[in-house]
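Of the protein chains in this complex, all but one are displayed in their positions.
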Amino acid sequence: MYTLEELSDFLGIAFSGKAGRRISGLASLSAAGPDQLAFLASRKYEEQLLSTTAGAVIVAPALADRCPVDHLIAEDPYLCFARVSGLFSKAPEPAPGIHPAATVDNAADVHSSASIAANAVIEAGVVIAADVVIGANVYIGHGCRIGEGSRIYPNAVLNHGVTVGKYCTIHSQAVLGADGFGFAPGPAGWEKIHQLGGVTLGDRVEIGACSTVDRGAIDDTVVEDGAIIDNLVQIAHNCRIGKNTAIAGCAGLAGSTIIGANCTLAGGVGVVGHVEICDNVHVTGMTMVTKSITEPGSYSSGTPMTATRDWKRNAVRFAQLDSIQRRLTRLEKQRDE
Amino acid sequence: MYTLEELSDFLGIAFSGKAGRRISGLASLSAAGPDQLAFLASRKYEEQLLSTTAGAVIVAPALADRCPVDHLIAEDPYLCFARVSGLFSKAPEPAPGIHPAATVDNAADVHSSASIAANAVIEAGVVIAADVVIGANVYIGHGCRIGEGSRIYPNAVLNHGVTVGKYCTIHSQAVLGADGFGFAPGPAGWEKIHQLGGVTLGDRVEIGACSTVDRGAIDDTVVEDGAIIDNLVQIAHNCRIGKNTAIAGCAGLAGSTIIGANCTLAGGVGVVGHVEICDNVHVTGMTMVTKSITEPGSYSSGTPMTATRDWKRNAVRFAQLDSIQRRLTRLEKQRDE
Partner (left out) sequence: MYTLEELSDFLGIAFSGKAGRRISGLASLSAAGPDQLAFLASRKYEEQLLSTTAGAVIVAPALADRCPVDHLIAEDPYLCFARVSGLFSKAPEPAPGIHPAATVDNAADVHSSASIAANAVIEAGVVIAADVVIGANVYIGHGCRIGEGSRIYPNAVLNHGVTVGKYCTIHSQAVLGADGFGFAPGPAGWEKIHQLGGVTLGDRVEIGACSTVDRGAIDDTVVEDGAIIDNLVQIAHNCRIGKNTAIAGCAGLAGSTIIGANCTLAGGVGVVGHVEICDNVHVTGMTMVTKSITEPGSYSSGTPMTATRDWKRNAVRFAQLDSIQRRLTRLEKQRDE
C-alpha cells in the first residue's frame, strides 16, 4: 500500500490529486478500481481514460488535462509502470541461508546473504555472491560463478563452468552449459566433439523457462549485459547475443551465430549458424534468417495465413513459381517482338 | 486381465462371442494376438479386420457382421478404446503419504490421501486436495492450489500463486508461473515489468513435458476446462485457452492471445500477441497466425516441401512476386488496348 505522493517520490515525477490517496495494486485502465493504479501508454486507449474508475493513472503530459481522476505525469508512462510494478509484487522473498536439505560442497564459496533452497545441489569451486537466490532443486555445477543479486528459479541447471553476472534471472528448467551439438562424421557414425568452452552471461540478463544456452566448443557462448531471452529458446554453442537484445519465445539460433546489440527477434524466429546480425535489427515472427544482416531495419519471411482451402491452391502454385516467372518472361518477349 | 464380458460391462456396450475370453492387453489390429483387444475406427483398415488374429475387436455396428473374431460393438470404437486403455496401464500408482525425503512446509495443507514423492518441495500456503500425486523433485511454490486427483509428474515446477483444477495432468519439466516476458525499454536498457498475476488451470487440463505457461502481468493466464496441451508449447502471459481446445507440440502463443473453445492448433503453430481466435478453429501445422480469426474453419500458411534444388529457384521468385504480379497486370492492359 502506497500513497500517491509516495509513488510520485519513488518515480521522481509530478502528481496531480490527493497526495494521501492509497494505492494497493495495479490494474488495466478499463478494470482498475479506486485503490488501483493504471497507466495510459498509447493514444489508442485514450477513450478508456475518459471513463476510467482507477484511483490514479500514469499519463503523459499531453493527456494530463483530460484525465478524470488523480494522476502521475510521466514522459514515459509505460516505463514508470514497469518501475512501480516491483512495489506491488507478491513474489516471496526467500530468507538468506542454506536450507538443511540443500547439498553444498565444502569447496563452494557461498555468501552469507545468499539464499539456497531445499534440494539445491552446489558443487565444488562454485562462487555465489551476495544476495543471490538459488531455488529448490537447482543444480550448480563445478566452478560456476553467480554474481550479486542474481536469481535462479527452481529446477534450473547450470552445468560446470558457467559464469552468470549480476542481477540476472534464470527461470525454471533453463539449462546453461549443456554440450553444444558438435559431432564429426566418422566411419562408425558420429564422433562427439567434446565441448570445452563454457557459458558467460553479462549483468541483468534474463533467461526464460525451458531455454537452453549451450557451452561453447572451445571458447564460451556469450550473452551480453541486459539481453533478455524468453521461454523455450535455443542458443547453440558459440553464439554471442549483444547487449540489450531481446529474443522472444520458441526462437532458435544455430551455432556460432552473432547477434548485435539492441536487436529484437520475435517468437519462433530461426537463425542458421555462422551468420552475423548487426545492431538494431528487428526480425518478425517465425522468420527464417539464412544469411547475415548488415543493415539495421526490419526483416521477415513466411507467408500469410488464409483459409486452408485457398492456401492449398496457392501453395501448389508456389512450387510452380519459377515456371510462372519464365512463362511471363516469354510472353513479354513475344509482345516486344 | 479382463474377460470380454467384463469389458462389455465396463464400456456399457454389447459383445458377441465367448463371455469368458480373457484379454490381457491392447494391440493394433494387425499385430494383436489371441489374448489382446484391438479396435477398428476407420474403414481404411477394414481389410486388416478380415485377417486379424486378435482375441477380440471393438467394431462399429455396421462392421460387426464382418468381424471374424469375438467383438465389442461400439458406436464410437476409438472412444471405447480410449476408455479401456486405462485398464491396461502399467503406470505405477504411488501410495498416499509424504516421502521422508520430501520437504513440505508446515504451513502447507496436504490431504492425507495425496502422495508426495521424494525431494518434492512444497512451500507455505499450498493446498493439495485428495488423491493428488506429486512426483519426485517437483516444486510447488507459495500459495498454489492443486485440485482433487491431479497429477504432477517428476521435476515439474509450479511457481507461486498457480491454481490447478481437478484431474489435471502436468508432465515433467513443465513450468507454470514463470514470469511473463514483460519489459519496458528505458534509457539504460530493458526494465522488468514485475508479473503480478498468476496461472489458473481448469479441470481435466493436460500440460505436456517442457511446456511453459507464464504468469499474467496483472491478471491470470488461464487454461480452461478440458484443454490439452502437448510438449514444448509456450503459452505467454495473459493468454486464455478455451475449453477443450487442443494444442500440439512446439506451438507458441504470444502474450494476451485468446483462443476459443474446441479449437485445434497443430504442431509448430505460432500465434502473435493480442489476437483472438474464435471457437471451432483448426490451424494446420507450422502456420503463422498474425491476425484474429472470427470464422470457424481451417486455416493455414507456409509453403510445400520440394527438392531443395527446385525450392531454391522458387524461393528466389517469391521475392519477386510483387513485380511478377505487376508485369502480368501490364501485359493484360496492353492486351486490352
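The letters A and B name the chains in turn, as written, and every chain counts its residues from 1.
FYI, a contact is a pair of C-beta atoms (placed from the backbone, for glycine too) under 8 Å apart; a residue touches a chain by one contact, two chains touch by 3 or more.
Here the structure is a predicted model, which means the values were calculated and not measured.
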Touch criterion as defined above, residue of A:S8, A:T52 or A:N119 at the omitted chain:
A:N119
So which bits of chain A touch the chain we can't see?
103, 119, 121, 123, 137, 139, 141-142, 155, 157, 159-161, 173, 175, 178-179, 181-186, 188-196, 210-212, 214, 218-219, 232, 234, 236, 250, 252, 254, 270, 272, 282-284, 287-291, 297-304, 306, 310, 313-314, 316-318, 320-321, 324, 327-328, 331, 334
Residue numbers in chain B that touch the chain omitted from display:
25-28, 31, 76, 78-79, 81-83, 85-86, 88-92, 99, 101, 117-119, 135-137, 153-155, 169, 171-173, 204, 206, 208-210, 225-226, 228, 230-232, 243-244, 246, 248-250, 266-268, 285-286, 302-309, 311-312, 315-316, 318-322, 324-325, 328, 331-332, 335
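FYI, only the chains that are shown with their structure count from here on.
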Whole-Å distance, chain A centre to chain B centre, using C-alpha means?
25
